[in-house]
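Sending over a structure as structure tokens; questions will come in a sec.
The complex appears here minus one protein chain, its other protein chains still in place.
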Amino acid sequence: MNLTHDFSPTPEVDLASGKYVKIWHGPQHPGITGNMSLELTLCGDEIVNCKTHVGYLHRGFEKLMERRTYIQNFPLVCRIAVPEPTFNEYLYSAGIEDLAGIEVPELAKWLRCLNLELMRLGSFLMWLGGASGAFGMSTVYQWTVTHRDYILDLFEEMTGARIYHMYISPGGVRAPLPDGFKDRCLMVMKKVEKLLYEVETTVLNNAVFKKRAIGLGVISSDMVDAYGVTGPNQRAAGYARDTRKDSPYLVYEQLDFDVITATGSDAFDRTIVRYQEMHQCVSLIRQMLDRMPTDGAFHTPTPNVLHWKIPAGETYVKAECTRGEYGYYIETDGSEYVRRVHIRGPSYTHAIAVMEKLVIGANIADVAGLMVSLHTYPPEIER
Amino acid sequence: MTDKNDYPTLANADLIDAERSLFCDARPVPYEPYPVDFVEKFANWVRANSLWVLAFGTGCGAIELNPLMTSRFDANRYGIQMRPTPRQSCVIVVAGYSSVKTLKRIIRSYEQMQGPKFVLGLGICSLNGGMYWDSYNTIKRIDQYIPIDLYVTGCMPRPEALLAGFIELKDKIKAGQCDGTNRYVKDFDWYKANQKKVIKNWDMPDYNW
Amino acid sequence: MKLKDVISPFYVWQRAFEKPYTNTKPIDTRPGADAYRGFHVNDIDKCVGCSSCQTICQNHAIDMVTTDKNSMPGDSGLRPRFDYGRCCWCALCVDICPSGSLHMSNEYAWVSDDPDSFRFTPGVDEKPWYQHEQGYHRDPNYNLLKLERAEMDMLSTEEGLKSFDEVVSGYNHEQAIAEADRCIECNICIATCPAHMDIPDYIKAIREQDLEEGLRILYKTNPFSATCGRICTHRCEDDCTISHLGKPLAIRWLKRYIIDQIPAENFARILQDSCEENGKKVAIVGAGPGGMSAAYYLRKQGYRVSVYEANKRAGGMLRYGVPTYRLPDDQLDKDIDYIISLGVTMHYETKVGIDIEFNTILDNNDAVFLSTGLNVPSNLRITGEEHPRVVSGLQVLFDTASGNNPNVGQKVAVIGGGNVAMDAARVSRRFGADVTVLYRRRLEDMPADPEEIKEATEEHCHFVTQAIPVKIVPADNPNQAIIHWGEAEMVDDGKGGRPRPILQDDKMHTETYDTIISAIGQSGDYSFLSESIRNDLSLKWHKFEVDDRQRTRIGNIFIGGDVANEVADAVSAIADGHNAAIGIHQYISEKV
Partner (left out) sequence: MIEALKQRLSEHFQLTNLTIKNAGLAFLWVEKHELEMLLRQLRDFEGYTHLSFIIASDHIEKNQFKLTYMLHNYDTKHDLGVHVDISRVNASMHSIHPLWAQAWTYQRELKEMYGIDFPESPRVDEDFCLEGWDDMPPMRRDFDTVKYCEEHFDDRDGRATEENRQTMKVNIYPERGE
């Protein structure tokens, strides 16, 4: 493996020649995921060079967290990745618990896991809408966003908020499940499953989609490790790697699931992998609802949070989010404040380095589809 | 039409010479209501019922625009529609916090929009900095940089709250109370000074129409 | 390309015949979920203005503002005001709220064109959502605070009864840190403490393991910390904000922890009390907590202080009225010796009025502070109380403290329900007696500290309540006395006050005891003051009238301690002494 990133445009680009044209794709552009931009150099409608620009959503979380107490960071972290906040909550809590030596009650582990899987499903539904939208099927977008909203309804019941749940707190979770949640959740799962089969008919078996997505943005297998590609992007390239299986956390060890892979490694196969993972989510949620304990403690008391000090140390905790390896590196120095937090989001490499590499040679019309197929969330890149 | 001499030209001092010819140097002109009151009222009614929103997710608030625009809440039936370009839009939603880098794009997009134009400030971050009151990269008060017509508080504001905001905006437009466009023209120099204070590398025209 | 792939997208048409997803009236038909975190609601009668919500809010969205609520002990009178241009609805304020007054409704829509309108004080400003029953409430099993106290090691009852050793062992390092960790630094307790000690500050010093700083904080307002750390009436703990949710902080034991960890010989180095002579003289009558506290603060300002004390040793009631199992002598000496070491002149066994005339003292000093205490036991006012086997509780305690056995015998009755009664009873138990406590009202009416009552009960003191002594007659054995007492019925006084006990003549009991200890109260002895001074000082209900700097109507006489304040506990006397020192300093400075 000795693949390096290619920085110079393949042909020498001379803008004055009139052969090339430079355009900005984003940040205000409907074909961009989130708020970021691509500086594209085109020859005709073919892209010869690309530079990514991020930072439109930079809020300096890592700095802000260094000046907030441990409990004050708990509402902050979920804002880091807007469409998928709970992974931040879980990983921040897990890191703090690891450093402070707090054991989480059994029920809390199940509730956390349920929360994460619901989030994964919701996030994938949103992505599926974006993907079908980017390839010109906005009807499916209407369906999936609505179904995501049904999951947000579940979140609202479970956690008290739609988007920023602030549910998984250091020590456990904030509240047990409300009465009758299981039935309502199963009902939503039924709806989602029906939708998924409809999506299979309309999107995955769609001639237009196949024509456009197959062969688009192939991540070659030597790129995977060189670029740190993780998650479904990596699994679509044939690597059976999944943090949930490799280093199981929460209750994944007790659940029955397989790592889903594909071989094509293009936009189409990435869609297939995610599509199957959505079915897997539904199955995992059903398993959990079936087997989770119904009562017991859901929160281990922490020290008085107003002056909670954690001994000096460092740790790295990670989880498999929808996009790949999501990790928190936390360093403490024995004070009431965290010394350093780093949030490792999979979009960081997917949206910057990988995107720059894949987009070369693509058609301008496919940039949106390619970008969606990598499933990137800009807020987690710049934090 | 107003006499052009009332509005002296802009310096565009931060543009490089080669680019100066690409942009105009005129100052913004205020929106003049129709001379006949009835016509103006009718125009306001029409404007209120076709709110074309610029599809620019400036911050995390954009995440709740998706449900709002899709079938469950279906904002289209209220005449609210997303447009991909500022030239077709009359509403910009400042969705939460704006980092300095995004603020620059918001200003450009706002200035390119058709008048009369309206701005909806979404979430706590647009009011007073919100979550990121101590962040070095996000501004605190969006109303120092562009005129805001209406605020919807919340973090996130739910789609329903957003919808309530749009309906309130419609009422205000119908009543002829949304004068953000003219405020921007009137206090143009103040807004510009504030904008240039935070945007360090001002490499765009002073008024980007 | 397969034909199926071309046809299958048209499947979407099937949706045309299904029920649409669209919610026709989303704003009206979709209230927030049951536990939705919407706009805030605050029960302002329950709220105590502790500012915990402000402290925990990472967005600085909460201000504490004055409302029409008055400040009072246990309630700062301030109430939180929320800035909805900052709030992120994380509900940490609800989770932390120790009084449980704060919660959230499920209302969520607030639209306005005025950016300044998004600030409001829940409970004060009228808002439509206060009546909503749904909304986020903290789950009872979810706590961000520690509600239980750190365990304290104590002697078992059997062990305690064997000797006069201290019953409570004091916190060790881990326990103290754990207990100090519970403090939320709300500052509410400072107002309640008579001495207004900087309680959160010294607790913080413990938490940060800077005990020397803790000692300096203690001595700023209280030079009797070893004593108060043991026997203080700890009214601060009654108003501790955590007590709304769980057990109040053990503030008293934490104070004691600081003092226990620092040896007496280090005090001078840590406190660095310099006493630059200013040439003025102040006399203090009575070496109790009030007098010695005044002596400390006056001496620190450079006054030459002479203390006149009738007994052999300083300490007053702390030495002669509090048994050593609660306050060991060496701990009291730790406090007093440090004060004396600053250069206070002590005149022991000098009874003012007998050994030295009060006017002589008055003439020879720039000011005088009287803190003579209440040392005359009140009479039972029943027939036969002059019987030799009827002794006062104070006498029993005084004898014990002086090292003499009070010879209470095998069977003892204690009449009264105050702290002196409890002490006398428990002392008698330690001398091996069976003790019966007779009290005219109910157990819950007893003025003694609940802890004292609890410990007395554990030490098998037998409590007989609603028992009114009627007369005492000599028994056959000259070393015994017979008490006649009658059962009382509690009768409402009709004015909403506490019920009065009424003797029921038909329910009389007789019992023979070796000793009958009367402990129903005490009063002051002011015979050393001349008639004219006494008249000028104006006595009211046997107490002197003073202002908040202990000034009297006679400019150079200051009075404090039990003879002046209503509460008559040690910490109030200490506070009086401190105030008198400030008052005297002002008085002398202005006179010059």
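Here the chain labels run A, B and C in written order, and each chain numbers its own residues starting at 1.
Heads up, the rule we're going with is that a residue touches a chain if its C-beta (ideal position, glycine included) is under 8 Å from a C-beta of that chain, and two chains touch if they have at least 3 such contacts.
Worth saying up front: this structure is predicted, and the values here are computed from it rather than measured.
Visitor: In the full assembly, spell out which visible chains the left-out chain is touching.
Guide: Output: missing chain touches A, B, C.
Visitor: Of A:K211, A:R286 or A:R339, which sits in contact with the chain we cannot see?
Guide: Selected residue, touching the omitted chain: A:R339.
Visitor: Looking at C:N187, C:S378, C:T512 or C:S530, which residue reaches the missing chain?
Guide: Of all options in C:N187, C:S378, C:T512 or C:S530, contact with the hidden chain holds for C:N187.
Visitor: Can you tell me which of C:D116, C:E444, C:E531 or C:E590 touches the chain that was removed from the display?
Guide: Going through C:D116, C:E444, C:E531 or C:E590 one by one, C:D116 is the residue touching the chain not shown.
Visitor: For the chain left off this view, which of A:A226, A:V259, A:A297 or A:I360 is in contact with it?
Guide: Checking the options A:A226, A:V259, A:A297 or A:I360, the one contacting the hidden chain is A:A226.
Visitor: Which chain C residues touch the hidden chain?
Guide: 49-51, 54, 62-66, 70-73, 76-78, 83, 85, 115-116, 119, 186-188, 190-191, 195-196, 220-221, 548-549, 575, 578-579, 582
Visitor: Can you list, in ascending order, the chain A residues touching the missing chain?
Guide: Residue positions of chain A that touch the missing chain: 1-5, 7, 54-55, 58, 60, 62-64, 66-67, 223, 225-228, 230, 239, 241, 246-247, 314-316, 318, 325, 327, 329, 331, 339-340, 342, 344, 348-349, 352-354, 357, 382.
Visitor: In the complete complex, which positions of chain B touch the hidden chain?
Guide: Answer for chain B: residues 100-101, 104, 127-129, 133-137, 139-141, 144, 197-201 touch the chain left out.
Keep this in mind: only the chains that are shown with their structure count from here on.
Visitor: Among all chains, whose Cα centre is located farthest from the one for chain B?
Guide: Of all chains, C has its centre farthest from that of chain B.
Visitor: Could you please state the distance in Å, as a whole number, between where the Cα atoms of chain A are centred and where those of chain B are centred?
Guide: Their C-alpha centroids are separated by 31 Å.
Visitor: Mind checking the centre-to-centre distance between chain B and chain C? Centres are C-alpha means, answer in whole Å.
Guide: Using C-alpha averages as centres, the distance is 60 Å.
Visitor: Taking each residue of chain A in turn, which ones touch at least two of the other chains?
Guide: Within chain A, the residues that touch at least two other chains are 75-76, 142-143, 146, 164.
Visitor: Identify all positions of chain C at which a residue touches two or more other chains, and write them in rising order.
Guide: Residue numbers touching two or more other chains: 21, 88-89.
Visitor: For chain B, which residues count as touching chain C in their complex?
Guide: Checking each residue of chain B against chain C gives 71-74, 77, 121, 124, 127-131, 133, 141, 143, 148-155, 157-161, 163-165, 167-168, 172, 177.
Visitor: Along chain A, where are the residues that touch chain C in the complex?
Guide: 68-69, 71-76, 137, 139-140, 142-143, 146, 153, 156-157, 159-161, 164, 166, 174-176, 178, 198, 201-203, 205-208, 210-211, 297-299, 301-307
Visitor: Under the stated contact criterion, what part of chain B meets chain A in this complex?
Guide: Touch residues, chain B against chain A: 54-60, 62-64, 66-67, 70-72, 82, 84, 86, 97, 99, 101-102, 105, 109, 131-132, 134-138, 155-156, 158.
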